[in-house]
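Shown here: the complex without one of its protein chains, the others still in place.
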Amino acid sequence: MSYEPPITDYDEIVENCTCAFCGCNCDDLDYLVKNGHVVAVRHACRLGASKIMEDMDQRLIVPMVRGENGELEEVDWDTALDTAAEYIANSIRPVFYGWSETSTECMKEGIELGEYIGAVLDNQATICHGPSLQAVQNAGYPIQTLGEVKNRADMIVYSGSNAMNSHPRHMGRYSVFPRGYFRQRGRFDRTVVTMDPKFSDTAKMSDKWIGFEQNGDYGFYNAIRAVLKGKKLTQNVVSGIPAEDIYELVEEMKNAEFGVLFFGLGLTHTLSKQRNIDIAIKMVMDLNRFSKWGLTPMRGHFNVNGFNIFMAYETGFAFGVDFARGYTRYMLGETNTIDLLVRKEPDCFLVIAADPGAHFPNGANQHLADIPVIQIDIHWGPSTELADVVLPGSFIGVECAGTSYRMDGVPIYMKKAIDKPETCRDDEWIVRELKERVMKLREEPNVAPKYVPNPAAE
Amino acid sequence: MKTITFDVIKRNQIALEMDEVIPDNIYSWEAEDFDKYAVPVGNSRFPITDFFDITVEGTADSPAEVKMIFNGDCGRVKYIGNKMSAGEIIVNGDADLHVGAEMSGGAITVHGNCEAHAGREMTGGTLEIFGNTKEFTGASYIGEWRGMRGGKITVHGNAGKQCGECLVGGHIHVKGDCDILAGIHMRKGLIEIDGNVNRWPGGQMKNGNIIIRGRLGRLLEGFVEEGIVTNPVVNGIEFEGTFIQYKGDIALKGKGHLYIDAEKNRDKLSAWEDEDDEYISLGDNRLR
Amino acid sequence: MHYANTYLDKPVVGDLEEATTEGTEKVLHCMLNTGSDIYQGACKKRGSTLKEEYKNVSGTCYMDPRDMAALGVKNWDTVLVKTDYGEVVVNAAKSRDAPHKGTVFICKGPWANTVVSHETYCCSDPTYKGVKCTVEKTDRKVLLMADLMRWVYKKYVDETDDDVIENMESLGELPVYKGRKWEELK
Partner (left out) sequence: MEYILKNGIVYDPANEVNGEKKDVYFKDGKIVEDVSADAKVLDVTDKIVMPAGVDTHAHVAGPKLVLGRLYRPEDSRRGVTQKTKNERGESGFSIPSCPTTGYRYSRMGYGTVCEAAMPPLEAKHTHEEICIIPNIDINPLTLFGNNWFILEMARENKIDEMAAFISAWLKITKGYGVKIVNPCGSEAWGWGMNVHGYDDKPPYFDVTSREVVRALAKANEKLGLPHSIHIHPNDLGHPGNTNTTIETLDSLKDIVKSNSKAASVRDQIVHCTHMQFHSYTGTNWRDAGSGAEEVAKFLNHNKHVTGDIGQVTLDETTTMTADAPMEYDLYQLSGLKWVNADIECETAAGIIPCIYSPKTPVSTLQWAIGLELFLLTKNPWQINLTTDHPNAGPFTRYPRIISWLMSAPKRMSMIENEEVHNWAEKRTSLATLDREYDFYDIATITRASNAKVHGFTDRGNLSVGSNADIAVYDLEPNNFDPSKDPEAVEKAFSRAKYTIKDGQIMVQDGEIVSTKPSQVLWTNVKGMEDEEKAVLDQVMPFFTQYYSVKWENYKVHDHFLSNPIRVDIEMEGK
């Protein structure tokens, strides 16, 4: 890497912008703007800065529809929207996936469309923190805002999360390094533990690394719980960790004044999936008998939590909500995007502010090759290679304002700093247009009246 | 007695939802009633006769007198026998998700494989599956802490992960192997497994009993060995053989019991040797 | 355009202690993990997914140096990773998190997707981590993103033969579409 001189050539600074990358939603970013472009970003991490100073080569500017020969052709908005609306209106099992990188204002339009047509609405939680939400639904959710961590925490545990890589400012702004009200010396007042099979970059920053074996998470946390209950371990090594290390760790956790467990996809993606989180949550609850403990899932996209919150207050369910029968339904293994795709059920797929091409396993994406895919996004990505209609949206938090929810549930109104490219449209506008066009094409909303042929039996 | 036969004409890629076609609703239906009925598929409804050749024989005055027979591949027919309270359903072929979920009585027999959620939150009746099932057999629906409450599930093949999750009553008998975390969060009832078990049965269980006749891959630390028992009587049933008895999950002050066959798990009594248990039990239960 | 300042041709990886040419194993049995790292994240979200850079940050298998020695591969050699769910050619590079013998790591992205398990076990989430795989040395080249998508999903090619598609003319590092001027569309 070479030295990069500071940018001095800019027209104006827009202060206190919110980063649209990860669940940290850092809201202290300053954009340096020149000629309507962000030329530099202050305070952002490498990830945030790179996203805000996007690659214009691959920016989607004009709507496109896949032509006869399989090549995308630029078209006008009416044609693109009509084509997309037709696909949606004629579908029986539409899935609207994504939403995590757009605003809750856009989701409002989306849920109206979804309810009208009877679609499945799902977001990225389905492939990242879905198991966490399921564990929350089984075990509970002792959470706290990140400021609480900053002001009080003296023990921070990262489990299955590589914050240094995926949430680079998390440690610096919220958890480990900042000087909090009761932790005036910052890093020196805190103990940091990383639990990860790999000696990750976060582990390198920690006081302690617990390198339990791959897929051994459940057994490991169960052992901690047993020790918390006063049991002597029978095995010398549990999930790759020597028993004495477990005793020592438990002692430390019990003696913390305020501990926080941050967990990431390392727990949600391995063998026992939601049960890893389930037992980690229970462990945190047990620890509350000795001192104060809480946890926070390290949510990936900046508004992935927002969608879950939004769906919960709109429908009562957090993600994977199926409106097909005219009422809401949430059933694991049945109304989730990956399961639907693997079962080859959907016949129309709308992807908004997400990239299944980059994130879904082959087995799921294969079905996208067989059905119409409508993409609303800002960049040409792997999903564009599978898309039949491409609708260029705008960049929330830079070109367009909107609400998002931080990983701890704090809402933030992300402001607009520059204008979007002339030919792009706001996500909210695109979805509203789609909704109106679909409503014209399919006049009868899907109400699917309950069919009771034998009233006596009801 | 009324026998209604559903012969599969075509397998639809988008699953049919048969939650309305259960004995409780259709006992008085004649062939022409089926002709009028449209079955939910995705966000629409289609005539049920598009998918099944339906023949009705005999008459019935109550759901209990109904016998429904499905012939053919019902691998895309969801909710067979969902919430039924009486009658009999026989599936000669595979069945999709939610077979016999929330049923309170009657009998369902599946002669093929089942997808996940079989017998979830059932409160009574019997469910017999001759093939394999997938995850969450006899479990609770997400969020609920009270799973299957009564009745009996027999699986002749293998069961997937988290079989009998949150069980609060009833009897699950798996004649094949079980994947990880059988009987997790269980509070009452009995899970009987004749085959091998992958890992961690009874995680966070509060009460209830799990019997494993095959080999166990890995046991949780939350279980305390209580000794060796011969021919234990569990939930009123006598189990022949010698078993190692554990109590757990003590991480939760649990008082449940886990019995594993002493012969096949001899090593558990002496030194615990770590071994690669990844694929101990995984029979071919993941047929798509 | 102003992306260049954070542009990296390849992620920074450590040097191998000794240059190995001959390996002792032909096929290595490993555990495959996927996930994000900062290079992949920055490149993906900047939107540079068609570029060579994305191929290097995402289509790279990070390995323990002992495993690399056993296979006889150097940094930025190509390896073929196979699982029950598919196969893909990726670069090999020394892991920054080593040692973790027997475990390989591919950043999430189209390359990893080709080989991870789609099984969700009724939990909505596919199994991205802890998939058994084999790793072997290969001469085949790592495909650019657009070429890879064409090779794996074949959505817009009539050809079905993998080998033929793999050797088709590359779609390159810039978007391929029938361009018309916006003004003409109105």
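As written, the chains take the letters A, B and C, and residue 1 is the first residue of each chain.
In this text, a residue touches a chain if its C-beta (ideal position, glycine included) is under 8 Å from a C-beta of that chain, and two chains touch if they have at least 3 such contacts.
These figures come from a predicted structure and were not determined experimentally.
Participant: Taking the complete complex into account, which shown chains does the hidden chain touch?
Facilitator: When the full complex is considered, the omitted chain touches A, B.
Participant: Decide which residue listed in A:Pro94, A:Gly180, A:Gly216 or A:Pro421 touches the omitted chain of the complex.
Facilitator: Of the candidates A:Pro94, A:Gly180, A:Gly216 or A:Pro421, A:Gly180 is in touch with the missing chain.
Participant: Please pick, from A:Phe258, A:Phe302 or A:Phe349, the residue that touches the omitted chain in the full complex.
Facilitator: A:Phe258
Participant: For the chain that's not shown, point to the residue among A:Ala139, A:Val176, A:Leu261 or A:Ile338 touching it.
Facilitator: A:Ala139
Participant: In the complete complex, the non-displayed chain touches which residues of chain B?
Facilitator: 141-145
Participant: In the full complex, which bits of chain A touch the chain not displayed? Write them out.
Facilitator: Missing-chain contacts on chain A: residues 15-16, 18, 27-28, 104, 115, 133, 136-148, 150-152, 173-174, 179-182, 257-258, 285, 288-289, 291-292, 294, 308-309, 312-318, 323, 325-330, 401, 403, 405, 409-413, 447-450.
In the analysis below, only the chains that are shown with their structure count from here on.
Participant: I'd like the Å distance between the centres of chain A and chain C, where a centre is the mean of that chain's Cα atoms.
Facilitator: Roughly 23 Å separates the two chain centres.
Participant: Centroid from C-alpha atoms only, then distance chain B to chain C, rounded to Å. What do you get?
Facilitator: Taking the average C-alpha coordinate of chain B and of chain C, the gap between them is 40 Å.
Participant: If you average the Cα atoms of chain A and of chain B to get two centres, how far apart are those centres in Å?
Facilitator: So the centroids are 33 Å from each other.
Participant: Residue numbers in chain C touching 2 or more other chains?
Facilitator: Within chain C, the residues that touch at least two other chains are 121-123.
Participant: Taking each residue of chain A in turn, which ones touch at least two of the other chains?
Facilitator: Residues 134, 215, 271, 332-333, 342 of chain A touch two or more partner chains.
Participant: Under the touch definition given earlier, write down the residues of chain B that touch chain C in their complex.
Facilitator: Listed in rising order, the residues are 116-117, 134-136, 160-161, 278, 286.
Participant: Under the stated contact criterion, what part of chain C meets chain A in this complex?
Facilitator: 1-3, 5-6, 8, 12, 31, 33, 35-38, 41-51, 85-86, 96-100, 103, 105, 108-110, 113-118, 120-130, 145-146, 149-150, 152-157, 174-180, 182, 185-186
Participant: Contact residues on chain B for chain A in the complex?
Facilitator: Contacts found on chain B: 13-15, 17, 20, 24-29, 33, 36-38, 40-45, 63, 78, 97-98, 115-117, 134-136, 141-143, 145, 161-162, 180-181, 184-185, 199-200, 203-204, 218, 220-222, 224-225, 249-253, 272, 274, 278, 288.
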